[in-house]
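Only one protein chain is missing from this complex, and each of the others stays in its spot.
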Amino acid sequence: MREITYLQGIQEGLREVLKTDPTSVIYGQDVGAFGGAFKVTEGLQAEFGEARVFDTPISESAMLGAAIGMATQGMRPIVEMQFADFITTAMHQLLNNAGTRHYRTGDAVPMVVRVPSGGGTGGGPFHSEELETYFCHMPGVKVVYPAFPSDARSLLLSAAQDPNPVVFMENKTLYRSVKERVGDDLTALPLGKASVRHEGDDAVVITYGAMVHEALRAVSELHVTEGYEVMVVDLRSLKPYDLDTILAATAATSRVLVVSEGWRTCGYAAEIATAINESAFHLLDAPVHRLTAPDVPVPFAKSLEDRYRPAAADIVKALRDLIEL
Amino acid sequence: MREITYLQGIQEGLREVLKTDPTSVIYGQDVGAFGGAFKVTEGLQAEFGEARVFDTPISESAMLGAAIGMATQGMRPIVEMQFADFITTAMHQLLNNAGTRHYRTGDAVPMVVRVPSGGGTGGGPFHSEELETYFCHMPGVKVVYPAFPSDARSLLLSAAQDPNPVVFMENKTLYRSVKERVGDDLTALPLGKASVRHEGDDAVVITYGAMVHEALRAVSELHVTEGYEVMVVDLRSLKPYDLDTILAATAATSRVLVVSEGWRTCGYAAEIATAINESAFHLLDAPVHRLTAPDVPVPFAKSLEDRYRPAAADIVKALRDLIEL
Amino acid sequence: MKLLRLMIQARRVDERLIKICRQGRLRGSAFAGIGQEAISAAVAVASQPDDLFAPCIRNLPLHLGRGETPLGVFRQALGRAKSPTGGRDGNVHYGRLDHGVYTMISHLGSMISVVAGGVMAKRRQGKDTVGVAFVGDGATSTGDFHEALNFAAVFDIPLLVIIENNHYAYSTPTSHQYRCHRLADRAVGYGIDGYSADGNNPAEIYITVRDILNDIRANPRPALLEADTMRMRGHGEHDDFKYVPETLLQVYRRRDPIRMGIRGMQAAKLITDDQIEAMELEIADEIDRSARQALSEEEPLADTLTQGVYRDA
Partner (left out) sequence: MKLLRLMIQARRVDERLIKICRQGRLRGSAFAGIGQEAISAAVAVASQPDDLFAPCIRNLPLHLGRGETPLGVFRQALGRAKSPTGGRDGNVHYGRLDHGVYTMISHLGSMISVVAGGVMAKRRQGKDTVGVAFVGDGATSTGDFHEALNFAAVFDIPLLVIIENNHYAYSTPTSHQYRCHRLADRAVGYGIDGYSADGNNPAEIYITVRDILNDIRANPRPALLEADTMRMRGHGEHDDFKYVPETLLQVYRRRDPIRMGIRGMQAAKLITDDQIEAMELEIADEIDRSARQALSEEEPLADTLTQGVYRDA
């Protein structure tokens, strides 16, 4: 067992794909010799050569379009967006071109788009966005979002084995802050499976990405302060999502809090809340609450961003309200 | 009183804006002499001249970027997308550039983006999309979606008087099919106000756009067949939305069906369903149901599109299930 | 001869589609490429089996030249279950990867980078593939046109981007679309070669395309070709086409590519009137049978609506 960071988890996943799948390539802005803005691909070009890991011009649309072209001709492109935020210049390549292609033509489009996401880093409005709503609202596109190093590694493998376009969301605050002891055997994790990170029956927090860690902090605080036992479900796959685990958690707790770092209106939390209400309304002791970022561009100043982004303290408060309702 | 179509409603709104606001301009692809792909701007260039109504190159991003530039310098641009679908090439100009600008700089960005939306016309996957989720998930952007000629006219005025970027969704199937008798006095309608189109207390259908008309057909059929009285709420403004009217309707009926022509996962219907559950959970006799398009690219063949798109018959069935639950 | 046949076949298919459209039996409109046949026919004839293509809405001769049948085209336009897209996409959005032809999306310019990526893949597999992407004069204003050409240039991808300059993008004349003298002049900004040719002269456009493809096949890098032509009907059949001055149409009526092709071959004594007549009859026969068959076929079953959005692992 070795301890690796979230970033290393992704990197090991990438290395494994490059090793085991000769049709795979990694490209993006500055991902080659430089190793990427966050150094996720550091060393990969040296190890696998410039033909497998290479830099591209600053052309998000061409990058994604070319990935579709490669994917449909037997390759497996893994494209890095330097920041999630910049994919908004090329949504049509994902929504319209990649996402609809299999349905229309029957051709497989096995491609992975890595999008470093989320705030909390002082990145300001254009280096901090959480865009899962956009990705999940695209027929034909899958979306994963690991919260732990081992999941990052395994989900990268699964994404790179899937015959569909997969958006692989990575949380920037987790890159170096989250560590986990892992073994050396790399196995892909089936997409669409959530993980229960903490058991409990007073309530459940359903969340993903960086918020999993905030939720875990919150539930241990609540345990210490008032003895509540709160379950934490880490969705891991946002589309498809694991409705079975969500409903089982709902049944076990009857009180659900959905937490998301994304914007509120039409946010991903609304999808999960609605799905629960539709399928498990009679099991609920209280309305499903959502805790999200407000509908505000991600602010730069620490004072503002701290308020903007849901944190453990907010989850504690929301859970208290929910349980004591 | 004259009878006008939905298309004429929009056109009269545009004409009124051009007449009363000398800073307003209309531009887009083929909107000038040709009058636009749907002829919504027909005659306006002849009436107001090429300086006020003009064609642009096929450059959605530059079109929207230029609108931001004009809007911040005292003009009021009204930009037509030829089809809603094509705005996915330029989401960053709306989400990142227009939407965040007032928050970051305090500068007003009064611009209107008209997006002909929706399916039912055999337009296939790229001329039929309903993208309200994308627009409503943009902080700083407002979204309206009229269902009737008089609303189309009034909401166009309101959108063009608002100091924020407003996405004005228009439904292509309604352009010539929906008619209404209207007076000549043009008054802007406050944004954020829904309209109760049909009274009833057995259940309520909350919807917008073309689905308002499907809902109205459905409730009259249900009235005839089983005597149910079902309320229909036409949201008109999707962001901000009229939570007061939504909650009043929920209180009056205890059974809510949200209908949307958009895709299901992370669709706008989930937002409304969640908002109701959050605020009126105890008033509900049944879970809020949503009836939406499936997560499928909009298909071309009539057989497929008829199944794809929610219609009166589907609403009848969903309401029956809901009321008889 | 193959080139001429493709042009005539495409023209007759388009004419039949227009007729079907007029009869109200098409969903949506018909989008004809009448007047522009020489360019994509030339590409089809000059191409090799492993080549890849991103056609646009007016490249019927390319489809036919790469192996699509009139039956497939009618099925597609009619949204039949057996159409190349199973009735899911309509009109002119189809292709078959086993013919090397990508199914387009409507977003103009967005397919250039797709075929660029496809060519990259094929080249890595040791094939001597070249790619050809078609765009109109209007599509050259999209950001995607620029990104893809620059991308292809940086990676030395053998990709020919053909601008079919037919003077209008829907109703918008080129004077409202760009201000440069020739669109081929954009090539210098990508460090690649730019060519212009008469897109209505089958012999000229064929030789030009053939030579460029040979060149970039041997020395991989992209190229840009602007072919002058004219769309002889509305943008779609719903379009009254009033924005085009009759004088301009006159010019191009005289320069109809099929007529020019026939005249050229006749002058060189490569074809006889009898041969032409036989060809026309044969084509007419196949089209008639295909159209009838497609018209008689079923749309996809509604129950299949949600199948195949994702591919199973």
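Lettered A, B and C in written order, each chain numbered from 1.
What we mean here is this: a contact is a pair of C-beta atoms (placed from the backbone, for glycine too) under 8 Å apart; a residue touches a chain by one contact, two chains touch by 3 or more.
Just so you know, these numbers come straight off a predicted model, no measurement behind them.
Considering the whole complex, the hidden chain is in touch with A, B, C. Set against the missing chain, the residues C:F31, C:Y168 or C:Y190 yield one that touches it, C:Y190. Contact with the chain that does not appear here is found for just one residue of B:Q29, B:Q93 or B:S260, B:Q93. Interface note: of A:G13, A:G69, A:G99 or A:P125, the residue touching the hidden chain in the full complex is A:P125. Listed here are the chain A residues that touch the chain not shown: 29-30, 32-34, 37, 55-61, 83, 85-86, 88-89, 121-127, 294-297, 299-304, 306-308.
Mapped onto chain B, contacts with the missing chain fall at residues 51, 56-57, 59-75, 77, 92-93, 96-97, 100-109, 139-140, 142, 161-164.
Annotation for chain C: contacts to the undisplayed chain at residues 141-147, 150-151, 153-154, 176-181, 183, 185-192.
The rule is simple: only the chains that are shown with their structure count from here on.
Nearest to the common centre of all protein CA atoms is the CA centroid of chain B. If you average the Cα atoms of chain A and of chain B, the two centres end up 31 Å apart.
Each chain gets a centre from the mean of its Cα atoms; for chain A and chain C, those two points are 40 Å apart. Listed for chain B are residues 61, 85-86, 88-89, 125-126, 295-297, each touching two or more other chains. Among all residues of chain C, those that touch two or more other chains are 85, 88-89, 93, 105-107, 110, 143-144, 309.
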